[in-house]
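Notes for the one structure printed next.
Excluded from the complex is one protein chain; the other protein chains are retained at their positions.
In this document, chain identifiers A, B and C correspond to the written order of the chains, with residue numbering beginning at 1 in each.
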Amino acid sequence: MRNKVFSSFDEAVADIPDGACIGMDSWAIAATPQNLIAALKRKGVKDLTVVTHCFIPMIFGEDKSTMPSVLLPQMKKLITPVVGIAHLGGTAFVEEYVEKGLEVEQTTIGTMSSRLYAGAARLGGIYNPVGVGTVVEEGKEKRVIDGKEYILEKPIRLDYAFVSAHKADRLGNTVYKGVFRGDGPVMAMAADFTIVEVDELVEIGEIDAEHVITAGIFVDRIVEIPEDGLATARKLRELIDELHSIEPARKLMFG
Amino acid sequence: MRNKVFSSFDEAVADIPDGACIGMDSWAIAATPQNLIAALKRKGVKDLTVVTHCFIPMIFGEDKSTMPSVLLPQMKKLITPVVGIAHLGGTAFVEEYVEKGLEVEQTTIGTMSSRLYAGAARLGGIYNPVGVGTVVEEGKEKRVIDGKEYILEKPIRLDYAFVSAHKADRLGNTVYKGVFRGDGPVMAMAADFTIVEVDELVEIGEIDAEHVITAGIFVDRIVEIPEDGLATARKLRELIDELHSIEPARKLMFG
Amino acid sequence: MKQRLDRNGIAKRAAKELKDGDYVNLGLGIPNHCADYADEGVIFHTENGAMGYGPLVSPDEPEKADFHYHDAIGRFWVPAPGMSVFDVVTSFVMIRSGRMIVILGALEVSEKGDIANWSTGGAHGGTIGGAMDLSFGSKRVIVTMEHNTKEGKPRIVKECTYPLTRKECVDLVVTDLAVIKVTPEGLLLREVAPGWTVEEVQALTGPKLIIAPDLKEIGL
Partner (left out) sequence: MKQRLDRNGIAKRAAKELKDGDYVNLGLGIPNHCADYADEGVIFHTENGAMGYGPLVSPDEPEKADFHYHDAIGRFWVPAPGMSVFDVVTSFVMIRSGRMIVILGALEVSEKGDIANWSTGGAHGGTIGGAMDLSFGSKRVIVTMEHNTKEGKPRIVKECTYPLTRKECVDLVVTDLAVIKVTPEGLLLREVAPGWTVEEVQALTGPKLIIAPDLKEIGL
């Protein structure tokens, strides 16, 4: 059996070169492959293109929670539907980087997912109905098909996907938990190399064939998150308790 | 709770009009919504467009196994990657219908799946790399994108999807079994109305949220296959025994 | 007594549009509160990947919160029987394929049903998110918002001044002053807040309103 299991995050990202295009799902703290991102920061590669759902400033210190924006100094381009959130100062945190040349490509969430599917299926482009008549269409080709307007959107292909998942077996068959699934599955399909960080590495046969979400063929490297890693159950619990103690966060996140 | 459970197949297809476009997955006997197809035949609507993976002649009597080709006299158009198979006389069985006006649109399997996804996501078209330089490109627009040739393929949207599944709860959350999954999930997404026939209707909560393959929002009607229905475990078992007793079938289907 | 509805009142009125078995996505702000008033049997969707989730976690029970179970804006809920989770590709096919009702907040809605809700303009004044998808594919778009800006200007306008989210998609607008249906003939005023006259509402609205023959007071 070809070995896909790596014992450290640093080792798992060791071959990523400058200029790589990396998909890393993130819905704020949820669904974020925090350990892989932290390893990529340590590695210090530059000119990265980052594809993610949610690009917001670091809320906590890197020891508590590492999000894609920790890579800002290493980035050349950002593709995302969400840059900043209003109650954390909006887009101010990226503006100094934009002035220094960071390119920001905003896309709708659904369009980004469709473009990732298009990348995975090796399509050359898709005629997308969302964004017609808005800023999204600026600079893009439009076309009327059967009486409706569409925007030609390009596929997104990734050199690497960083995926945050729940369990994987040694063949790479992967399952997620709750909303951590996100765009992990389609990013794994759209990438040349997929690296998955998991809560638990399990034996072959423990994951029922019917329950596999990302099949092993799409997974190249697996790292089990150690007890002192990021995004462990304990760390996530501590973040909830901390957010609960902050009045605006409590108001936003609790019913 | 809005009721989605129908007590008969005839009732579940009662509103399907002449001219409807219906997706019904079929990989020969596997993954075929046999009971819904039989009901549609009884209903006798005409000018149907049928979208299916595998369109082959009826191997057994309708009481044993009903496949999409039983609808041939009711069809105006067929979209499929597979018309006939060599050892069952190739495409001869459709030719009399083609002479009488049946339109046959052949597409590759992967292209059909991508077109169904495009229909579901409401894309206007996709630039598809498969089939360039072959008969598939005839009459279609081609385009070079980033140095590669693509064919513009149209989305497939369905008025109705007939889906063969394993279990569904009353909300329509559906799971499949083995290769019966097929294009059921994407057809359910690409259809205005989805009708699912299941081996077993289960209570809400019996299907784990993580294991749902087709979410209830995509399922409008559910019919549990009765003991005397088609495609029951017993009927499928009998078909295997019969095929095993036929020399060429045994040679083809057993290792 | 003449008064504007509060945010909960707007949400309560909008929630009356939702029926047992409807699949519904609620936008940030007032729309979120609709869940508190909706009929049993309404099924809520969150675009980060869940359908049919359970009640929100109350601030008194933070131990029930789990980052694996929250909605698109980060509100924790608990799983419920009949729930499903899925990837974002599937989630947005749900949104785009016309099977869902969405209730959105807005900065402005135009006479023709255009909606602007993602950006206040400026170089980095907003973020696109999923609003364009939500307003595109849904079988019905309902907007909840305050009728006027803090400065008292109309949010219901001839033409949107903020960057558009989508053209001609809004079906119904529920504000603190009125319930207005977008029709091919123009904006149809169907309900007004208690104590308000048609003339007063019109004065606070950009385009000319058509008055419904069965105009009534907003019922909660």
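Here, a contact is a pair of C-beta atoms (placed from the backbone, for glycine too) under 8 Å apart; a residue touches a chain by one contact, two chains touch by 3 or more.
Keep in mind the model is a prediction, meaning the values are calculated, not measured.
Judged over the whole assembly, touch between the missing chain and the shown ones holds for A, B. The chain that is not drawn here is touched, among residues B:S114, B:N173 or B:T194, by B:S114. Only one of the listed residues, A:E141, A:E210 or A:D241, touches the absent chain: A:E210.
Interface with the hidden chain, as seen from subunit B, comprises residues 27-31, 53, 81-85, 90-92, 94-95, 98, 106-111, 113-114, 116-117, 129-136, 176-186, 213, 236, 239-241, 244, 250, 252-255.
Within subunit A, the residues in touch with the undisplayed chain are 1-2, 117, 120-122, 169, 171, 173, 189-190, 192, 204-205, 209-210, 212, 215-218.
Throughout what follows, only the chains that are shown with their structure count from here on.
Nearest to the common centre of all protein CA atoms is the CA centroid of chain A. Within subunit A, residues 110, 114, 117, 129, 176-177 each touch two or more of the remaining chains.
Shared interface positions of subunit C, defined as residues touching 2 or more other chains, are 50, 79, 85-86, 92, 96, 136-137.
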